[in-house]
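Rest of the complex left out; these chains stay put.
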């Protein structure tokens, strides 16, 4: 049995960090080695540092309780094979590039590098082939790190839609137009996040920056890497989004209409079959956190629903339903992504869109961890 | 002071009927004369008939408590100048045409006659000119009634969007495409309506028949009456809808993208101005329930919100916000209609989309009552 | 390996019945043999019979989908070693005694026999010694069944409080007074149960019959069986209850003040220790559904909370917190029972107080099933 890779977590006491802890405390390939948090937490045990702030349904893992929390400085993380960052964009802006410069591999949930032309923006069920730009990312830096890199996750509402859209793109060729209207859960805004006074018996029809992220990130994630792996080529699809916060604890629901360049477009039945048949690279590689079924397609007219379906596949997939013809574009569908991403809102509030964790007995699949697993399987962590 | 018109209410003990009672108990032009309900209620006082089922925040009006409830048969309503029907489509199917045949004027909330080619489908802030088909409706019947007619309301989610769309159509000419995604309140499903087990911490992404109604009713309401007032001409706009139920008590929120036939399209500022300037015929006629401001346009990026804005204008208008350019169509907007319609769900559940009534000191404006007020002002009730 | 006992489920398509199905589909000692439902379901496969009504987060077990549903008549259940009844009190009134008369063993969730002087009312973590009245129950019948009996569960809000109260009674002797104020989840009312219009942004301060049940059932459950096992002797404690429905999906929260006959009363620390040390007979017997920890005692001042703690111990225990001195009685505590009972509301709505099932990987412990396990372990099913 090979020894596990040593991993560090930045922002370990926040909402995203707590999820990393649960995810990594008993991982078959990774071992928690260093936990970083703000200077007020540094020096305390992890249990003391999160006292009164641990908001997970599972308790703090026993093997983590007494780990000593460090400051988020390069020195404490030098021996890590992988560093996961649950930091907000503010602190992430300095420490993440410093770690890369120190030749460390960073899997980041912050928004800072997502749209960087040499930084992979990877949803693990969709585009791990984008990892191949890493040599070019390294080459662009002076001095060029031997091992170091930054890989980012997508925003949570983007993550949800690109999985089925990728399946459709693979099956039917280029997409033309995408309309998306979201109903996002409060856990996406982290803790304390949304005031109960703002959301109870209410809808907040605005999430700062969210619509723009869906529009730009979707084009990058569905885009190709150039044949020499030196640049990303956006998918030329028109995307328009309406984003809303609704009084749901966990599980974003997204209404999507989509059209294809191909004429005639695929039928409703062909679309359902393509979604059902989609198999992603994470599944083919058999990585630890990959779902058995990437896209669960519902036939019942009123499914998926967040409370009933968000824990399907232990949270590592996407539910799709209500596939039907659209009078304006080609096809209408409803998408319920699962808790596979940590990164959610970067406007000062660390968060993630499904924090329900009582169900994650074997460990919730998350984008960052799955990305690292894929990177490991593909040799990027040698 | 002229004597008030005698009005009857069918389905007076249901959710819609209770709203009619509150609306009409102290109306300056109408006087409650006959209350109809199921045979199990007939013969009781109104207070006894609704005991345990009165779900309004205002108490039963004192002058109604002791009125005797009748069966919904023609005989009890012969002396009514106007009959409002809060019946479901089942019982409405027989009694409404029977009343018309008996020369009575019926303002109906049921769906049965909405798409009838000779029946006006009127949102009072939008298309009261459609009343002009009444002579043709009468002429089509054998024997032709002298006074009788049926006028219908729109479905509640349609009502919300057609007000601002009418304003845009008036200002900028024909619409081309409309995308709408709704987040509808539970009060729209009547009582008991939606089980708490289905909607708490959840979204139900399906309301039976709702998307089809929005698509067809919008075209009829925004359409014109032929120059000889003999037929409706649908507005040739493509409409696509995604309808969802969310855990909000009152107030439907609707995300809309719209495009115009006119090129170039109007700017965001021109659209906002057109919405702000919209004045409807109900306002010009000065009828009792007309709002002061038909469309309230918000500049704050996160408004309107149902809990904060649903009672604006005592419920007799529409709030609009988030007017912005759409990357796919021309303009995106957010619409929050107010409680101006009674008719909501006809699938066996009487209901209405805003049942909040504590705020309705002077009386909630409702489509049916406002329609009748307009009909009175325009001479249709002589 | 001995063959499994054949079990039947009455009311198999209802909310309680669905829980029985999940509980029993892969049980180590029981095997589903017969499923009974209303005559409209009889003859269909189970999957067809519950189509559109299956409201569990786990799917219908594959080995149950194609079982044929029977009517709830004695003939179809004659070969069952055990029959679980999820029926409402109406149909239960005739079929349950008929099954007993046909020599079958019935574990019932209906209220009909709970206060019967010869019928055990058993919370499995509290008073399985009450099973010993079974010979007397049989002897009282003419003809006397050889194997048949009826054993009942308690109401869900009673179940919650009697576990810690039993622990206190064991440790400190007779209780004197109990004040309980409940905040009960909507799932306790079954499906469709509570209208969302009644409970959203609201509290319903009344649950028909609930306060009386807590007051009478508590005295019976905490009472003793006479030395000759011929009669129950109520525990002479004064109980007063205020019952409320709150907008929580799963998990009843109960505020309790209690006083002891013993002077001086135990200290707060002694009470916490007694609760922590409580071990019930189900644990000692090691039955399949028994919790590892019967009572989890919290030190954090704001715990337990239903959303965070209801799935502790896979639902087969009770959480207690906020143990503190009471200025009026002796001790105040907060109790959060887990989903260990099926029986909840018998006022025409089958239900149970925790329907959350995503957590029930190994199988939710339930009163009925655990009662049957204990009865098996103690030889009552030979």
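Going by the order they are written in, the chains are A, B and C; count residues from 1 in each one.
Methods note: a contact is a pair of C-beta atoms (placed from the backbone, for glycine too) under 8 Å apart; a residue touches a chain by one contact, two chains touch by 3 or more.
Remember, predicted model here, so these are calculated numbers, not experimental data.
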Homo-oligomer size of the whole complex, from 3 visible chains: 4
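What we mean here is this: only the chains that are shown with their structure count from here on.
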Residue-number overlap at the subunit B/subunit C interface, same or different (half cut): same
Whole-Å gap separating subunit A and subunit C, where each centre is the average of the chain's CA atoms: 41
Subunit B and subunit C: spacing of chain centres that average the CA atoms, whole Å: 48
Subunit A, residues touching no fewer than two other chains: 200-201, 249, 307-308
Sites on subunit B touched by subunit A in the complex: 177, 179, 181, 183, 200-206, 208, 215, 238-240, 242, 244, 246-249, 253, 255, 257, 301-308, 321-322, 326-329, 332, 334
Residues of subunit A that touch subunit C when the two form their complex: 52, 55, 57, 200-201, 249, 300, 307-309, 311, 358-359, 361
Of subunit B, residues touching subunit C in the complex: 55, 186-187, 191-201, 247, 249, 355
